[in-house]
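Data first, discussion second: the structure below is written as structure tokens.
Every protein chain of the complex appears in place save one, which is left out.
Right, chain A next:
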């Protein structure tokens, strides 16, 4: 079977798998951003208990493997009465894992906003919430955006693991195709190229655009 025939026969499945991978990545990214923001801010809280909760969360999720977490969420949580559908378990695991890494980015970026900005906001009598939301965070976002670009690529790559709990993403589809045709080079090679295109020619340019957009918004372009 030539490669074109291979694509003709299995193109549809590969495409539907790609769509699932993209949707998973977007959902995981939204979840990770929300978690990272919450856990990152909690790490800076004056209350030791709040800080402790965030630290434990971050250390557990950064200290173990994504695959372990995925299996735990999918196979063990149901024993505690929390059952996720496999698709949900997939993006929740990826989002929570990368959210822990993101939390450290958020914390680092907030701390690296110049002190004068904090003092100025204080001098203008802003409430702590307003100071964070209107002054500190927008500048922190600009600082951490490049690192988030790398993190999003990790997220895209991380979603490949959900194939192991039978979510029908790109990885799962090519694994199935490989199982029936034994055309491993074509099946896995195509998937490698698709992941590469998604990371290099979609995610990376999008993050570049977002960086420029944020710079303009903050009048730094």
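Note that in this section a contact is a pair of C-beta atoms (placed from the backbone, for glycine too) under 8 Å apart; a residue touches a chain by one contact, two chains touch by 3 or more; residues count from 1.
In this section, contacts and distances are computed from a predicted model.
S.K.: Can you pick, from "Cation acetate symporter", "Stage V sporulation protein AE", "Ectoine/hydroxyectoine ABC transporter permease subunit EhuD" or "NitT/TauT family transport system ATP-binding protein", the UniProt protein name of the chain not displayed?
M.R.: So the chain that does not appear here would be "Ectoine/hydroxyectoine ABC transporter permease subunit EhuD", according to UniProt.
S.K.: Just one of A:26, A:53 or A:67 touches the chain that is missing; which is it?
M.R.: The one listed residue touching the chain not shown is A:67.
S.K.: Have a look at A:12, A:59 or A:119 and name the one touching the chain we're not showing.
M.R.: Missing-chain contact among the listed residues: A:59.
S.K.: Of A:4, A:49 or A:79, which one is in contact with the hidden chain?
M.R.: Checking each option in A:4, A:49 or A:79, the one touching the absent chain turns out to be A:79.
S.K.: Of the residues A:14, A:54, A:135 or A:161, I need the one that contacts the missing chain.
M.R.: Checking the options A:14, A:54, A:135 or A:161, the one contacting the hidden chain is A:161.
S.K.: Could you list which residues of chain A touch the chain missing from the display?
M.R.: Here the touching residues of chain A are 59-60, 63-69, 71-72, 75-76, 79-80, 153, 156-161, 163-164, 171, 174-175, 178, 182-185, 188-189, 191-192, 195-196, 199-200.
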